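Left out: one protein chain. Kept in place: all the others.
To keep things simple, chains are lettered A, B and C as they appear, and every chain counts its residues starting from 1.
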Amino acid sequence: MIIMNAHATKREIAQVVDIIETNGLRAHLSQGDERTIIGAIGDGRPVQRDQFLHLPGVDRVVPISRPYKLASLELHPKKSFFPLDGLIMGGNEIIIIAGPCAVESRTQLLETAQAVCEAGGHALRGGAFKPRTSPYSFQGLGEEGLEYLAEAREITGMPVITEVIAPEQVPLIAKYADVLQIGARSMQNYALLHAAGASQQPILVKRGMSATIDELLMAAEYILSHGNERVILCERGIRTYETATRNTTDINAIPVLKALTHLPVILDPSHSTGNWEYVTAIARAGIAAGADGLIIEVHLTPEHAYSDGGQSLKPERFALLVEQVRAIAEAMGRTVAPKRTCPSRI
Amino acid sequence: MIIMNAHATKREIAQVVDIIETNGLRAHLSQGDERTIIGAIGDGRPVQRDQFLHLPGVDRVVPISRPYKLASLELHPKKSFFPLDGLIMGGNEIIIIAGPCAVESRTQLLETAQAVCEAGGHALRGGAFKPRTSPYSFQGLGEEGLEYLAEAREITGMPVITEVIAPEQVPLIAKYADVLQIGARSMQNYALLHAAGASQQPILVKRGMSATIDELLMAAEYILSHGNERVILCERGIRTYETATRNTTDINAIPVLKALTHLPVILDPSHSTGNWEYVTAIARAGIAAGADGLIIEVHLTPEHAYSDGGQSLKPERFALLVEQVRAIAEAMGRTVAPKRTCPSRI
Amino acid sequence: MIIMNAHATKREIAQVVDIIETNGLRAHLSQGDERTIIGAIGDGRPVQRDQFLHLPGVDRVVPISRPYKLASLELHPKKSFFPLDGLIMGGNEIIIIAGPCAVESRTQLLETAQAVCEAGGHALRGGAFKPRTSPYSFQGLGEEGLEYLAEAREITGMPVITEVIAPEQVPLIAKYADVLQIGARSMQNYALLHAAGASQQPILVKRGMSATIDELLMAAEYILSHGNERVILCERGIRTYETATRNTTDINAIPVLKALTHLPVILDPSHSTGNWEYVTAIARAGIAAGADGLIIEVHLTPEHAYSDGGQSLKPERFALLVEQVRAIAEAMGRTVAPKRTCPSRI
Partner (left out) sequence: MIIMNAHATKREIAQVVDIIETNGLRAHLSQGDERTIIGAIGDGRPVQRDQFLHLPGVDRVVPISRPYKLASLELHPKKSFFPLDGLIMGGNEIIIIAGPCAVESRTQLLETAQAVCEAGGHALRGGAFKPRTSPYSFQGLGEEGLEYLAEAREITGMPVITEVIAPEQVPLIAKYADVLQIGARSMQNYALLHAAGASQQPILVKRGMSATIDELLMAAEYILSHGNERVILCERGIRTYETATRNTTDINAIPVLKALTHLPVILDPSHSTGNWEYVTAIARAGIAAGADGLIIEVHLTPEHAYSDGGQSLKPERFALLVEQVRAIAEAMGRTVAPKRTCPSRI
């Protein structure tokens, strides 16, 4: 939709029409009392809106088509769901993923997995390769961490989710993990999105720190365009001017995503608040807003965590969260997936 | 807390200490390996942090005291509540305020009030003086609107809340309304805050479009400093880069405010989303996060509303919202205040 | 421009057309391959976009007309300028306004005015009524401050600019000041904008902390709609996530405003940076970007200022700023207005 300025001449209008037709599209003129508006009508292929901004007489260009197709609920009006180790992601049951920010040691991970299971968590998270703001911070245990994750899955039966930060890691991580996580900082790492898409593994895509909802859907579109349909979207807070919390939970994103896409949507209240005191309240809010699941940071001794201690819950608080989320889910006419049978204390 | 730079000299440190003591405070030095930090210790009076930024050797100044006192939960650890026409604001019961954005006519208001009452709303909102972005938009019915509000209260028994936009209006509006609303655009209109504080009427303070949580509490502090303790805080969405919704609901603000202040906190999901499709989901989320109430825009025929039609609920959808919010409140161990006895159809 | 969703029926389209025509506008359909778009064509009066959001089949509504008329360069293609005590605001010459944040005492103001004059400043700023975040901070000298400003004008010949914070103050302040300032926190205080417009005095409108450029122009439109054409716009920094500076100077706003409006545009680098160390660099940038003037905070002893000391320049640094700005102005083919004849030392 090209909006001409109030003084655009007939010649200027004709030139815009000409460029539209050169692109294989049809031009449609609306003559207002103040200005002319020209629609570029076609098959939904994105037009280079920038092409028109240099033409004399053009005031603005307003895009009409939404840029994502495969992720669109309008075009694919059936909700997506898929099985995940005995769970259904995207169904009526709420799935709760939990675990430490980083895998710190074998003992730490196995004990945390046990605690998560006992508290009612369904899947295990834990970072082996950590993207850190500082080169001087702990960067993760690497493949050793992946081995501990695999062992924890073996023992507890919980599927495992872990972050991948470079395209060449995808095959390695796919060997160990059930779900590959694309972190917030990687949401527009297109080489990584292509590699993740090609892996055909389930992918959890976290929203970038200042990504729009449309950009999050375009990141999903990269993965979907490889025929990989098992994509989970995750709201994890956005960057705003407010500094009372680490990020601002964009709770609106939950119903907006539910209206725009068929993909499952979960919330990460640990990162979206950055403070353990607020995690449970925001977890409840996420489920009340319609999220399909949660991903929560849990640590046995947060005051000794290598990273994110301030936003990690101790197991007993996490158990409380599961209980409260269950009550909210039931008030919504949903349920939380049932507690797993956990191994006896290791 | 004054942080010196790594190369600060003894003389520069002495000058900072000197200025602190001139202000009637005590200076406290912490000598790190890299730099010196100087605390200004006193009776909680705010120090002019700007005073130090010009002194040689000073790197940064970090404020330690929180600037609000009367609004602080830490200093006043008992939750505030107060009666409002048979309701308790700030108690265990959730209060739902609803009504049109603007009072458009007597019939519109009375019929909407009836519908709000029947759907389970507890108090009536409606703007008589409207702050509008455009001088060409409908600016409200003025005192005529106030009269209709008073009539609606008479008929339905519901307390009435309406916005005040200039200090000299306060006495007039206080004559008609039970609660005076300070709108988002007026949150830092200090002349208005003083006048509202002095009125001794209950005041609903909406968070400014880009106000921090601390600034919202400072606005409350203005009112409290007049001895007016009946202040309600309202999260109504903040301005961020995301354009999929009119504002971004800062859901984190609910538990953060609950941790910082003793004042009741409510949510306005109509403005915080700007789209009726998302209002109910975000209303549920607000209660799940711990809000004490809601304020909701309701219109009989939103497609003909003079303003905010896109974010107004029709009465039947509002009734659904009340029902769903009730379920969430009960899951939280709270209740929604009981439905009022409504007049028979007017 | 109403964008229907991909599955909109003929009946739904007809209903939208119907509502458009009920509003006295013409409907214009563009039938794309994917969806239909309906233009509402009329005389430039704003349509209630919200009206359409409730109609079935409607996906989005995109406004086309710009909401401001009197402020528009497109509709009024001649740059505005006006005389101000021997200066021309909006002409080729750069005008530099300077002075303390707040009038603190007679001596402080007169000495600062003298220093501003000697350094090459052209007009004097100084707050008598101060909007402060905290009720416990210095709130200004009030009318006493206005008297000192008038005295400083008497002595130095410089026109005086001061802030007005409540509608009922306008007549009082108009008696003392040459230009009334609408502060950032008041940019959407519509009662105040109306009063300022009606006064027929020159008005400086500061951009709100999170106001869009369109909203700033709408604030100007309020004043212009009273037939008051002497309006100056001021960029003073916006609120973003970046905390390294108090605000983020939206330097883009300078050329954007120059492209959208005929009104003069100035920059306040004191507030837009919040740190005296950066003020001069950003003042230069503002002029290089095309601003018509600057407003700068100057204090004789910033370390003892009652407010904004950290962003105030000492007179000798301000003199340097004027010199550097002069060099930039000349590189741009403009000049800085000539230095005034200052009184001999008081």
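In this section, contacts are C-beta pairs under 8 Å (C-beta built on N, C-alpha and C of every residue); 3 or more make two chains touch, one makes a residue touch a chain.
The model shown is predicted, which means the values in this text are computed figures rather than measured ones.
Here one chain is not drawn; of A:122, A:239 or A:258, the residue touching it is A:239.
The hidden chain makes contact, of the residues A:148, A:176 or A:222, with A:222. Contact with the chain not shown here comes from a single listed residue; of C:15, C:112, C:169 or C:210, that residue is C:210. Of the listed positions C:219, C:254, C:305 or C:342, the one in contact with the omitted chain in the full complex is C:254. Touching the omitted chain from chain C are residues 210, 212-214, 238, 240-245, 248-256, 258-259, 272-273, 277-278, 281-282, 284-290, 324, 327-328, 330-332.
The chain not displayed touches chain A at residues 19, 45-46, 48-55, 61, 67, 131-137, 139, 165-168, 185-186, 188-192, 209-210, 215, 218, 221-222, 225, 239, 275-276, 302-311, 314. Seen across the whole complex, the unshown chain contacts chain B at 1, 3, 5-7, 28, 30-35, 37, 39, 41-44, 59, 62, 64-65, 74-75, 210, 239-241, 243.
Criterion: only the chains that are shown with their structure count from here on.
Within chain A, contacts with two or more other chains are made by residues 210, 240-241, 243.
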